[in-house]
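With one protein chain removed, the remaining protein chains of the complex are shown where they sit.
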Amino acid sequence: MTVLATPDKTGSGFPLGFDTILDPSPLQYLDEHGALSGVLRDDAPELAPDRLLATWRAMVVGRRFDVQATTMVRQGRLAVYPSSYGQEACEIGAMLALRPTDWFFPTYRDCVSMVTRGIDPVEALTLLRGDWHCGYDPQRWRTAPQCTPLATQAPHAAGLAHAARLAGDDTVALAFCGDGGTSEGDFHEALNFAAVYQAPAIFFVQNNQYAISVPLAKQTHAAALAHKAVGYGMAGVRVDGNDVIAVQHVVGEAAARARAGGGPTLIEAVTYRMQAHTNADDASRYRNDSEVEYWKPRDPLARLEAYLKACGLLTDAVVAEADQAAEALADDLRTRLGEEPEVDHRDLFRHVYARPTPQLLEQAAGLQAELDAAELDAEAGR
Amino acid sequence: MTVLATPDKTGSGFPLGFDTILDPSPLQYLDEHGALSGVLRDDAPELAPDRLLATWRAMVVGRRFDVQATTMVRQGRLAVYPSSYGQEACEIGAMLALRPTDWFFPTYRDCVSMVTRGIDPVEALTLLRGDWHCGYDPQRWRTAPQCTPLATQAPHAAGLAHAARLAGDDTVALAFCGDGGTSEGDFHEALNFAAVYQAPAIFFVQNNQYAISVPLAKQTHAAALAHKAVGYGMAGVRVDGNDVIAVQHVVGEAAARARAGGGPTLIEAVTYRMQAHTNADDASRYRNDSEVEYWKPRDPLARLEAYLKACGLLTDAVVAEADQAAEALADDLRTRLGEEPEVDHRDLFRHVYARPTPQLLEQAAGLQAELDAAELDAEAGR
Amino acid sequence: MTATLDAAGRAAQNTEISLAQAVNRALRDAMTADEKVVVFGEDVGVLGGVFRVTDGLTRDFGEQRCFDTPLAEAGIMGTAIGMAMYGYRPVVEMQFDAFSYPAFEQIASHLAKMRNRTRGALPLPVVVRVPYGGGIGGVEHHSDSSEGYFVATPGLHVVTPATVSDAYTMLRAAIESDDPVIFMEPKRLYWSKDVLSTTGPEIGRAAIRRQGTDATLIAYGPTVSTALETAEAARAEGYDLEVVDLRSIVPFDDETVCASVRKTGRAVVIHEAAGFGGTGAEIAARVSERCFHWLEAPVRRVTGFDIPYPPPKLERHHLPSVDRILDAVASLQWEDR
Partner (left out) sequence: MTATLDAAGRAAQNTEISLAQAVNRALRDAMTADEKVVVFGEDVGVLGGVFRVTDGLTRDFGEQRCFDTPLAEAGIMGTAIGMAMYGYRPVVEMQFDAFSYPAFEQIASHLAKMRNRTRGALPLPVVVRVPYGGGIGGVEHHSDSSEGYFVATPGLHVVTPATVSDAYTMLRAAIESDDPVIFMEPKRLYWSKDVLSTTGPEIGRAAIRRQGTDATLIAYGPTVSTALETAEAARAEGYDLEVVDLRSIVPFDDETVCASVRKTGRAVVIHEAAGFGGTGAEIAARVSERCFHWLEAPVRRVTGFDIPYPPPKLERHHLPSVDRILDAVASLQWEDR
C-alpha cells in the first residue's frame, strides 16, 4: 500500500497524483501500547531491526540530552531552553529519514534533531547558552542556524530546494515549523513558492498543540493543519507525531517523491509539548495537568520500547550500550557547559561584512581602547 | 438546492457545515450563450425581473464608465487606469448582493464597483487622476480607500468584520483581491484570522488569470484558488466570474451565512482581464491575441443581455434609458475630468496627524513662504 | 492629559509598582473608561503576556475585550486597522521588537497613512505596544531597538516612557490619541519600581530629569537611567550634567532640548540602537543645526555599534555604559575651562 493514499473520493477533480489525505485522523503504525497498527509493508525500511534499534538508541540519547539541558537551564548554565520532551518521534524520525546531504532548517525547539544529525551537543546549545547566535558550521552539517522569527525559515527551505533542483542535485530541504508558525504569512508564501517550483522541500509541522499559551483551536479553524496543502496543490499528510515509525515513513516517502521531481510535501505531525514553552514559561496559567496526563501514556519512546521488547530486540547489551552513551553525553554536557566559555569581544565586528567598513573599524578600535584602559585601571587596582 | 453544497464525499471528516466545493469547475447559472444552466430555484432573488434589469443597467453604466476612463487616460486626463472591462459581473454582482451598510474593500482595479455603490465617478477616480489618495468619504460609502499594496486590505476586512460582530451589528465586510494577491502573506493571515474569529467577512478573489504578466499557472499549483479555503476551515466556492447571476447568488449566500454567524467565505470568481494590466502595460509581450479572442464571446454583459432578450425583458424603453444614463455619465466624466482641479498644497500637511506636529508647522510655513516668494517674483515679472 | 485613576488606583498611589504593572493599570483604566478599547496580540489573553503586562485583563474584561490572536503580526496589525475603521481603539502588542517586522508593511503603508490618504475621514486610533531594547540576556531577535524605523515613517507618533509614572500617563494619552502611536516599552525597565504619579508633562514634551550646567545628556527609554547614573558619576570628575528624557521622539520637543543645549553648550545623545542612521543621528543633526552658535564642542553620540544585536554574553560591550558616556563627555573639548 502507499501511505500517502490518493483520496478515495475519485472524481473530486484534483490533479493527478494529488494525494492529500482529507481525513484528519493521523496516520499511525505503532499504537499507544506499542502494537503495530495500520498496514505497513513488512519490508518497509522503518521496520528493519537495525533501523528500529538505531532509532530507539537515538531517542534514548536525544531524550537524555533534552533532560540534561532542562537541568542545566535551571542551574543557570543556559540562557533559555525550549524543551522538545515528548516530541522525539518528530525530532528524530524526521532526521533519520533524511540523507546527510539533505538540508534541514531547525527552530529554537529542535536541538534534539541537531544532535541526532551529529552536531556536537555543546555547539547545538551555543545559541541558547548565549555565546553566539549559532555554534556549528551550517555548511558542514547542512543545517541552517536555528530560526527564531517564526516561519521565516520556510521560504529559505523553499529557495534552497529550488536551488538544489536547478543545480541538478538530489538534495532535499526539510523545514521544521510549529503549529503557531503556520499562521505566519511566510509559511504561506514558502509553501506556495515550493509548490509552484515543484521544489524538493518538506515542510514538517510539529503540531504540539500550543504556541506558547495559545491552543490550536485559536490558531486555526481547520480540522487539520495538513489540510493547508490543498490550497497549494501539494501533497499533505497528517501523521501521529508520537509514532516514530510513521514519522520516518512519511518523511521517507516525501523525500523520495521530492527527489523524483514530485514536488513538496506538507507534513503535520500531531504531538504534544509536555513541558512549558521554555523554562521561563508557566504553563499552569493556561492548561490543566489532566491534559498533560492524557499525553503521558502516549510517549513516543515508551511506545517504541514496548514494541521492541515485544519483538525481543531490546537485549540487555543493547540497553546498556544506549544508556551508557546517553549518560556519557549527559556527563559531557555537564562538564563542558559548566566551563565558562571564552567569548571574544572582537567577534562583535568580525562577521558583519566580509570586509569591515571604515565605520566598524573605528568602533572596534574604540572598544579595544576602552577595554585596554579598563584593564590598565584594574591592574593599577583602581 | 443549496449552491454551496456540502461535499458529497461524506465521511471525509470535515467539521459539520464545512462546505467547500472541491470540484474545481466553477459554478455557473448563465452559460456563454445566455441560457440558464444549473439548478437555481425559480424564486432565487437574482432571477426577479426587477433585479435582473437593475443588474443589467448597472453593467451597462459600469462598462461605459470603464470605457470612458480608458479613453481619458489615453488623453492624459488620468495618471493611470487599470481597466476592469470584462470583469463587470464580479464588480457589479458582488456589490448588488451587499447591503449599503456592508463595508467593502476595493483595489485599484475596482472603480466600477465603487461607481455601482453610488460613489461619484469623479471621486472614484481621484486616486488615478493623481489629485489625492482617495476622493470619497469612506465612512459615508462604507468603502475603504482603494488599496494598492496587494492583499493588505484583506486583514482590514477581517478586522472590520470582527469589530462589527463584537458590536452586535449585522454588517458584513467584503474584500476584493486579485489572483496574484492570493500569494501574499497578508492574504493568508487575513483568511486565518477571519476563520478563527468566525468573522462575517467575504474574500472575493477576481481570478482574471494574470498578475500583470504572470499567468495563474505561475501563481499557484492548486487546481483552484478556492481550494485555499480548506486550509482555513472556511467555506469556499469557485464561481463563473462572468456570470452575474451566479456571482450575486454566491455573494448573497456568503453574506447571509456571515450575518447568521456562519463565518467567512472565500469566493474565487473565474474571469479574464480583457485589457492590459493598465494603460502603461503592453500585454502583447506576454499573451496571445487568441487567448483574448477565446474570452470575447464569454462577455458577461452580452451573456446577460442575451438572456434578458430571450425573456423579453429588454424593451426599447429600458434600453434607451440605460444608454442615456451611461452616456450622461460619460459626458459628465468628460467634462469634469477635463477641468484642472484645484489641489491645495496645504493639504500636504493637514491630515498627517489630528494636530500637526511643531515640525510640520515649520515645514508648512516654509513651503508657504517659498510659494509666496515665487508668486511675488512672478508678479514682478522675474 | 486628563487620565484619572480609579479608586483602586488612588489607594495604590503610595505603594510602589513596577513599570509592567503601570502599563497594566493604564490598560485597565483605559478599558474601564472606554468600552471601545480592546487589547489583543499573541499570548496577551489567559497567559497575560510573556511579560505579564496584560495580566488579568481577559479575566476581568472578558474575551471580547482582551484576546489572543493567531500567530501573525501583519494579521494583528491589519485586524487592528480594520477594527479602528469601525470605531474601536485597539491596543496591540508585538511580543518582542523584532517581531514587529512582519507587520512593517501594514504599519508603514496603512497605519501611518490612513488619515492622510482619506483627508482625515479615517483616523486610526491604534496603539502598538513594542517591548524593546536589550540588557535582559535575550537570544537573537529579542533585544532589537526598532524605534528608528517608526521614527522615519511620517504619520506615526513614537513615544517611550522611562519611568513608572510615564508608562501609565503616556499610555493613557496614547490610547486617547486619535492617531496611531508606537508605544516603545523598555523591557529592561519592566521590573523597575516606583510610586505612580499622574502629574507628568504632556505626551509630546521632553522632561529635564536632572538639572546641570556643563553638558546635556539626551536620552530616552532604557538609556535614561544610564544617563542619570552617568550624571551622578560625573560629579566626581567635576562635571555637572543635565539629563533630558525625550519621552516622545515624534513629535520632537525641540524647545526643551534646544533650551538645555543652548544653556550647557554641549550635548551627548544616547541610545541602544545602532548609531548609523539611528534616531540619535536626527537628534544630533537638529541640535547641531539649531544650537550651532551655542555649541562649544561637536555633539557626540553614544549608541550601540553598527552590528546586529550581539548574544547575551557580549551585550555588555554593545550597550551604552556609564564609562562610555563619561568618555564622550570628557571628549567635549573642555580646553576652555
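Order as written gives the chain letters A, B and C; numbering starts at 1 within each chain.
Please note the rule applied: a contact is a pair of C-beta atoms (placed from the backbone, for glycine too) under 8 Å apart; a residue touches a chain by one contact, two chains touch by 3 or more.
Worth saying up front: this structure is predicted, and the values here are computed from it rather than measured.
Interface note: of C:Arg89, C:Lys113 or C:Arg172, the residue touching the hidden chain in the full complex is C:Lys113.
When the omitted chain is restored, the residue from C:Glu93, C:Asp166, C:Glu272 or C:Asp306 that touches it is C:Asp306.
On the side of chain C, the interface with the absent chain consists of residues 74, 98, 101-102, 104-105, 108-109, 112-113, 116-117, 140-141, 148-149, 151-152, 154-155, 250, 252, 273-274, 276-282, 284-286, 288-290, 292, 295, 297-301, 305-308, using the contact rule stated above. Think of the hidden chain as still there; on chain B it touches residues 79-80, 108, 127-133, 148-150, 180-181, 183-186, 211-214, 218-220, 280-281, 285-286, 341, 343, 345, 347-349, 352, 357, 359-360, 363, 367, 370-371, 374.
The set of chain A residues touching the chain not shown comprises 103, 132-134, 137-139, 144-145, 149, 152, 154-164, 166-167, 171, 173, 185-186, 188-190, 192-193, 196, 347, 350-354, 357-359.
Everything below uses one rule, namely that only the chains that are shown with their structure count from here on.
Of all the chains, the one whose CA centre sits at the greatest distance from that of chain C is B.
Between chain A and chain C the centroid-to-centroid distance comes to 36 Å (mean Cα coordinates, whole Å).
Here the CA centre of chain A is 43 Å from the CA centre of chain B. Looking at chain C, residues 69-70, 72, 74-75, 102 sit in touch with two or more other chains. Across the assembly, chain B contributes residues 185-186, 188-189, 192, 196 that each touch 2 or more other chains.
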